[in-house]
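Before any comments, here is the structure.
Omission of a single protein chain aside, the complex is shown with its protein chains in their original locations.
We just call them A and B in the order they show up, numbering each chain from 1.
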Amino acid sequence: MIFEARGLTKRYGGLTAVSGVDMELAQGDLVGLIGPNGAGKTTCFNLITGADAPTSGTIRFKGEDVTRARDFQMARKGVARTFQNIRLWKEMDVLDNVRAVCRAGEPCGFAAAALRLPRFRRVERAVTEKATSLLQRLGLGDVLAESPGDLPYGDQRRLEIARALALDPDLLLLDEPAAGMNPTEKARLMETVRDLRREFDLTILLIDHDMKFVMGICERIYVLDHGERIAHGTPAEIRCDKKVIEAYLGSEC
Amino acid sequence: MLDYLLNGLALGAIFAFIALGYTMVYGIIKLINFAHGEFFMFGAFLGFFVLRDLGVERLPLPQPLPILLSYVAALTAASLGAGALAVVTERIAYRPVRRAGRIAALITAVCVSLILQNLAIKAWGAKPQAYPQPREWIDTDDLAGAAPANLYAVKRVETTGGEVVENEVRVVEAGAALDDATRARLRAEGHERVYRQVPLDRGWTRGFVLLALLLWAPVLWFLVKRTRMGKAMRAVSEDSDAARLMGIDINRVIAWTFFLGAFVAGVGGVAYCVSYGKVEPLTGFLPGMKAFIAAVIGGIGSIPGAILGGLVLGTAESLIPYALREGLGWEAAFAWKDAIAFALLILILVFRPTGILGRAVREKV
Partner (left out) sequence: MSGELLFWLNLLVTVGIYTLLAVSLNLINGHAGMFHLGHHGFWALGAYAATWLTLNAASLPGPLLYVLSLLLAMAVAAIGGLTIGIPCLRLRGDYLAIATLGFGEIVRIAVQNSPHDFLGGSLGTKVPRVLMEVTRTTQVPFRFLTLAIVAVACAAAILVFRNFLRSLPGRRLLAVAQDETAAGLLGIDPTRSKVLAFVMGSAVAGLAGGLYAHYMGGINPLNFNFMEMVKMFLVIVLGGMGSLSGCVIGAFLVVATEQLLNRAPEAIASWWQVLFPLILALMIVFRPQGIFGRKEITDMIRAWRRSPA
């Protein structure tokens, strides 16, 4: 198991957002996390990425207990994410959005940067190469110098993925990657996500509201409702699960 | 020790008066109203003019108003004036930047504060002026221990109609010993009596300030919790857009909040200057900062918090240097009391930014 959460619980004052959730991901899994609005999906993501600390429960990643790790530490250990409401750095160009995240083999301190030492040039070259190739891979090779705010919506989502990949992650969390896309774009995105998993050796956990999208792409699905895990299984099993149908009563299912 | 505690509480009550305005304004539009200290200063100046013109210091001579009424008049003028200045400032300076973000609003507030300070310097001069203080006048010949500056000779002046309209007071020359010769000279000039002026015991001002806070706190609480305007204020602070959609006139509510906050600060302004004996255009800066610290200590946005924070800060400012002096033998401890207040602010901000009574707000990812 590359990722394991046991009894994950988060309370805000009197409100329990996530309660006793277990989750396991094996290397190379592509798993969905679904649930009605307010079920605690994004809170789960926040706990996994260290943006928020769980009230109780444990998280293990690559065999290491990371329950108390902070957000940037989790990211450096190999957990990367995209955001439900796109959060690109709008005042930097596309290339710099990715370059800011890249880690080169050697650190580049302040002195090396300020005085333009040879080490700075080496790091800069490595980082630029890596960022450019990632952006090309995601079809953004032509817009390196643009401002991310000027890109079409779909490109912004892909830029977020490229930025996340710059961390060389093992686990990639996608928060509603297909939101606001039309069916053609969604189909293309499904394709991309599958390919990226293979190329970059990723384990992927994604949240989305579009059942068709999630059922179409994920091999396993966790279903949350009111902060609790109410079902877990293959798309076919989830589709016929009584509790899930109840939770989603009146929706597509 | 008890004396220091009482001093601290009285000072804290003044901080509380100013902090109320900070906290109300912050609660409603999330603006640290840097110019609040200048409203306070403006109020103090208006009170100064009223007290001076009513001749509070001319006791024991006949006065236009009884002394207590003079102070009531000064407080009223100070409060209304500060309130009016706040409303005008809000209209001219703050309303245009209300949607420009908190940082822009804060910079504007800093600028307004400096502008008001410097306008006050232009209007009233930069020099501190002695604030009319309630004093006791002792009609006595026993002048032992009195400094010459505290001695006054009084003369009756009669109009042609034989009516006493004015009494002339003059200070006995500094350094002049009140020997028989001097006395004879004064008599010859028509000065019948010599009075010794004694500043009123600090207990009076302390008591006055604490009493004012005790009286004011429930009034404010009532205004905010029980009246229609108070409900509107809370609605605007919760969600101003929703409040507007519900038909609340936001501009009026905000103006009213500014007025109320500055009105109370005016009371604090007079009280502060009476206790410190002087007023100047820079009077507002330090107490303003302190009151802000008090508001943060209590939990900014909370009215009981502002009062609690004020009292805590005032007491700390008095007792901590006292403890340092008595305990560690550090004689200069009182000169550092402002630094102690700022250090307290930084500690609170870092370890408990919501203050004692504030609520935490989380950022969404």
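To be clear about the criterion, contacts are C-beta pairs under 8 Å (C-beta built on N, C-alpha and C of every residue); 3 or more make two chains touch, one makes a residue touch a chain.
Computed from a predicted structure; not experimentally measured.
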item: Which displayed chains the hidden chain touches across the whole complex; value: A, B
item: Candidates B:Cys111, B:Ala130 or B:Ala242 - the one touching the absent chain; value: B:Cys111
item: Sole residue of A:Ala5, A:Ala75 or A:Leu151 that reaches the chain not shown, by the stated touch rule; value: A:Ala75
item: Which of A:Arg68, A:Lys90, A:Lys212 or A:Lys243 contacts the chain that the document leaves out; value: A:Lys90
item: Per the touch definition above, residue among B:Met1, B:Ala188 or B:Ala332 touching the missing chain; value: B:Ala332
item: Missing-chain contacts mapped onto subunit A; value: 49-51, 70-72, 75-76, 80-81, 83, 87-92, 96-97, 99-104, 108-110, 112-116, 120, 123-124, 127, 163-164, 166-167
item: Touch residues of subunit B, complete complex, unshown partner; value: 32, 93, 96-97, 100, 102-104, 106-108, 110-115, 118-119, 121-122, 285, 289, 292-293, 296, 332, 335-336, 338-339, 342-343, 345-346, 349-350, 353, 363, 365
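One rule holds for everything that comes next: only the chains that are shown with their structure count from here on.
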item: Chain centre separation in whole Å, for subunit B relative to subunit A (CA means); value: 56
